[in-house]
Structures are given as C-alpha cells and as structure tokens.
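As you look at this complex, bear in mind that one protein chain is not there, while each of the others sits in place.
This part shows chain A:
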Amino acid sequence: MKDVLSAAQDAIGEVLLGKSQAIKLALACILAKGHLLIEDLPGMGKTTLSQALARVLGMSYQRIQFTSDLLPGDILGTSVFDRNTAQFVFHPGPIFAELVLADEINRATPKSQSALLEAMEEGQVTVDGATRPLPDPFFVIATQNPVSQSGTFALPESQLDRFLMRLSLGYPSEAAEKSLLQGDARRVRLDAIRTVLGREQLCALQALVPQVTASDALIDYILRLVNHTRNSDACAWGLSPRASLGLLAAARAWALLEQRNYVIPEDVQAVLPAVVSHRLRATHDPAGHGGDSLARWLLSEVSPV
C-alpha cells in the first residue's frame, strides 16, 4: 500500500516538474484530512497541482472560480421551483464534490468566502433550512494570490486557521522549466494521469495516519515549539491548540509518506513551515507577512531533544 503513495507522488511529479517537496506536502495534507491553501503568483502551477491531485486520487472534482461577484448560492447551490411537482427542488452547487478547488479564493468577497469556509469546518451545508451532508472524504484545495496583489480580499486569521497547510510553489528550477518547455502541453500531460489511489485506498491510508507512533519525547517537542510562539515577543500571538493538533497530524502523515510508522523530529520540521506560517504573525509586522521567516526562526530556536 505504501508503494502506492510514492507512485502517486511520481504521477503528480510528471505534471508539476521539480516540485516534489510541495507535492509531498500536499499529499501529507490530504492524508491528515486537512484542507490545503496554495498561495502563489498567477501561473506558478497552483491549479495544475490541484487538478493532478484530484486525478491521481480518483476523486470527484469540482472547480469554483472565485470572483468578486460570486455569491454564496453559486457555491452551495440553490432551490428552484419545479412547476411539475409544485415544490422547490434543491440544485446542489459545486461544493458537493469530494475534492473542491476554490480557485483564487481571495478574489471573492468575505461573504462568499465564508460560505465555503463554513462548509470546510462543518462537513455539511445548510441551505434553505435543510442541512445537507457533504461527501466523505471532502477536501478543499484553495488557491490564492499574494495579498499584496490588487483586487484581493485577505482571508481573516480565523479562516486561515481552517487550512491545515499553506503551500507556496515558487519558481521552478531552470532544469525543470527547460523540460517543461520541451515537453508536451500541460493539458495533455494532465489527461495522461491515471488514478493511482482509489477512494477506498485513500480512506484506508487516512485511517493509518492516527496509528503512527508519536512518542512522549516527540509530543514534548511539539509542545515546546507551540509554547515558544506563545511566550516569545517576536510573535504577535501564539499558535492555537488546533495548530498543534494539525502539526501532529501532518507530521504523522509525513512519517507515513517517509515509509515509517513513528514520527521523528525531522518530520515535524518538514511540515512545520507549511502548517504554521499562515497562523503566525510577527509582532513588528502589521501587514501579516513574515510567517515563513518566523517558522524558520522557530525551528532554530527550539531544540528537538
């Protein structure tokens, strides 16, 4: 079963060249049952990554393009009056899929953002007074442009906290970009991807994650990390218990991807920047950047042993 994981990584790597670390993090995020936020400039491969993930995992896939005039109904679905039955019939929106790609989430108004984010948290949506469960598994991969770009509504901290990880892809290396230019078009490559992991396999893998051993020493390490953000003057506020839970889950998933059934500090260190950077803010930085450097600083401050 574990071979499947590396096969999945390889398959996505075929499309998204030279980004194995980001692909691994994205898989860890899904294994830990967390939602993923990809933040980068336009054209860096955010959508490609999410589409490739959906294909490899064989999940039902919907894409919502967020724009400033998007309404909550466009995401959740609406009830339409059916003349024949003389009743309102609910037409489910794109959110009723196993994997939802919320593209450019920060271009929509906060009202529409919160409709999605509520669904992420509850695993169900309430439309016209009726509560409808979302499919299981249910993942949201959201992409967003950096906040400094024009026409964006920054997600508030409370909503950022719902994403287990925030990834940034970054520019590809020269070699990767060269083979990208030489090879087939992305669209062709995407279509060539076949499903590696079935739905059942994914669920089984997800069930394996909590069974990965996290020793007392390791949990102490996570506690030291979290407490350090709470007690240090450098952070405007400390990490929440949800963040420490997420950190542990992500580290377990990472250990699973590393073909291990116990977590070592390196696993925590590998996922920590992705898990905490969007939840931290430097004290001296009102703009809200600086989470990445804080995460690096945090790792160098806290001894793993």
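Note that a contact is a pair of C-beta atoms (placed from the backbone, for glycine too) under 8 Å apart; a residue touches a chain by one contact, two chains touch by 3 or more; residues count from 1.
Definition applied: contacts and distances are computed from a predicted model.
When the listed names "Sarcosine oxidase subunit beta", "Spermidine/putrescine import ATP-binding protein PotA", "Pyridoxal 5'-phosphate synthase subunit PdxT" or "Transglutaminase-like enzyme, putative cysteine protease" are checked against UniProt, the chain not shown comes out as "Transglutaminase-like enzyme, putative cysteine protease". The chain omitted from view is touched by exactly one of A:Asn84, A:Gln182, A:Asn231 or A:Ser300, namely A:Ser300. Note that of A:Gln21, A:Ser68, A:Ser158 or A:Thr283, the residue touching the chain absent from this view is A:Thr283. From the options A:Gln21, A:Ser68, A:Ser179 or A:Thr213, the residue with contact to the chain not on display is A:Thr213.
Chain A meets the missing chain through residues 213, 215, 217-218, 261-266, 269, 283-284, 286, 296, 299-305.
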